[in-house]
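Every protein chain but one is kept in place in this view of the complex.
For subunit A:
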Amino acid sequence: NTDIHKHRQTERQTQTQTDRQTDRQTDIHNHRQTDTNTNRQKDKLAVSLDALPLNEIPAAPELTEEDARDLDALCLAKSHFELKEYDRAAYFLRGCRSQKAYFLYMYSRYLSGEKKKDDETVDSLGPLEKGQVRNEALRELRVELSKKHSAGELDGFALYLYGVVLRKLDLLKEAVEIFVAATHALPLHWGSWLELCNLITNIEMLKSLSLPECWVRDFFMAHMFTELQMIKEALQKYQSLMEAGFAKSTYIISQIAVAYHNIRDIDQALYLFNELREQDPFRIENMDTFSNLLYVRSMKPELSYLAHNLVEIDKYRVETCCVIGNYYSLRSQHEKAALYFQRALKLNPRCLGAWTLMGHEYMEMKNTSAAIQAYRHAIEVNKRDYRAWYGLGQTYEILKMPFYSLYYYRKAHHLRPNDSRMLVALGECYEKLSQQVEAKKCYWRAYSVGDVERMALLKLAKLHEQLNESDDAAQCYIIYIQDIFSCGEQLEHAEVSTALRYLGQYYFKNKLYDEASLCAQRCCDYNDAREEGKALLRQISAVREQGEPSSTDLSLACVFNPLINTTTPVRRASPLDLSSVTP
């Protein structure tokens, strides 16, 4: 008995500590943690705030009569609960009256059902039956909870549990209502917010809910905006939260970094992740996203450092496996990469990113059928995963089925209407199907939404070239060259020489010799176009010697007619601009 008493003492102490850490605004009367994420979240936020002076630390909540009576049973049950002996915990709590004990009682029963369900799944008789293993406890729990709910006896945590039960029973509408009620009852319980977030599918639904006015709500909204791909709004929210005093929160930094990753602002995201690693060196969450960024930028040493570091921290984490997979993939060891992604999937089969990445690896290994399968799995986990749709499209394109892949690219484009990569892919498919009109539209649109890879214009120009629409082609090349130079970077694939060569010939044909010679001179800067540039220069000088008048009458306006008859303002540039830019 004394032993239990002692245990209780220490337990109280830790509990008050957590209470203090939580927040000055809370009056959370603490149940034991319901959700590891929630508690961690809370603590993390607390750490990010300035420390409180001792006298302002809120006092521990009062114990009620019932709490006191149930305390022993509760402690015992808690120990059992932590040892994952859920049935045992529930048994010792069966007579308890207090809210805290009641929640733990129900929660143990719920988890016991879930655990048995998982065990059954492995043991089930056949593949079709596997999905039909159900958590048998759910229905009973629902009946009891709904009785209590209608009597108004549920507190915030129990409401949360009720919501979870309803969601598991696929009663989504009711579940949303209950979760909203739970957030009202206990706004600081992040678990309810997270569950709510999983149930909200679009912005209209989000707006229609009446949520409690509390600072947690801002976190929730920001999270929701990220989920709904409304990155700009999300970033605004996070910014204002940081200004409100959460500047040191690693959670917010990581979320912002992920948001930047989503809109492919790689530099910003990388910067933030590096900062995050400095502040929280043993963090594993979100590191897979970080590794994706490093992969995209081919930063081998950084990626390898990250991988080694993470393995030291914990090698049996999904994120770690993904990072290692990326590492191997960057080193072109695709079998090993696939192996690590598989390991990640074994750790968590619902890990979306790993399915897609594994698909990419199989693609690299030319195992198209396995790649298709992996992508399909990714789509099954999340229908809105545009990468998997895009990957499927690519796979079929490799199999020389451009028409077939159109469907997949269209799906991907539908999910990311402003992503130029899908548009370029669509354009390429149309080009292969000799649907030039559609292809042109795609390329032009890709350029208009901001071309990431800067390939759209070049492709458009080549298409025009093929169709003998020389004016349009020249126009495209001009914009392309300006684009390449203005971004200032050296791109590996840049085909500036091709563009210059074409422009030189084009001006020459149109008898604009000054411009033509300028282009030809620029051509000489590139190895592959040097000879042609020189030849063109010779031609020009030959023509000039013959004394043909330089055709000044050919007005620029007629050459540079609008690229495509749209109302979109085209950036016009006189060819002389070229002299001002330095390659």
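Simple rule for what comes next: contacts are C-beta pairs under 8 Å (C-beta built on N, C-alpha and C of every residue); 3 or more make two chains touch, one makes a residue touch a chain; residues count from 1.
One rule holds for everything that comes next: contacts and distances are computed from a predicted model.
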Determine which name in "U3 small nucleolar ribonucleoprotein protein MPP10", "Anaphase-promoting complex subunit 5", "Transporter" or "Nuclear pore complex protein Nup85" the UniProt entry assigns to the undisplayed chain of the complex. "Anaphase-promoting complex subunit 5"
Among the options A:Val296, A:Ala370 or A:Val543, which residue touches the chain absent from this view? A:Ala370
Given A:Lys84, A:Lys346 or A:Arg530, the residue that touches the chain left out of view is A:Lys346
If I consider the whole complex, including the chain that's not displayed, which of A:Lys117, A:Arg217, A:Arg264 or A:Lys336 touches that chain? A:Lys117
Given A:Tyr91, A:Trp215, A:Tyr305 or A:Tyr407, the correct residue touching the omitted chain is A:Tyr407
Hey, which of A:Arg109, A:Arg142 or A:Arg454 is the one touching the hidden chain? A:Arg142
Touch criterion as defined above, residue of A:Ala68, A:Leu83, A:Ile203 or A:Leu399 at the omitted chain: A:Leu399
List every residue of subunit A that touches the chain not included in the displayed model. 35-37, 114, 117-118, 120-123, 125-132, 139, 142-143, 146, 164, 168-171, 194-195, 198, 285, 338, 341-342, 345-346, 348-351, 358, 362, 369-370, 372-374, 376-377, 380, 392, 399-404, 407-408, 433, 435
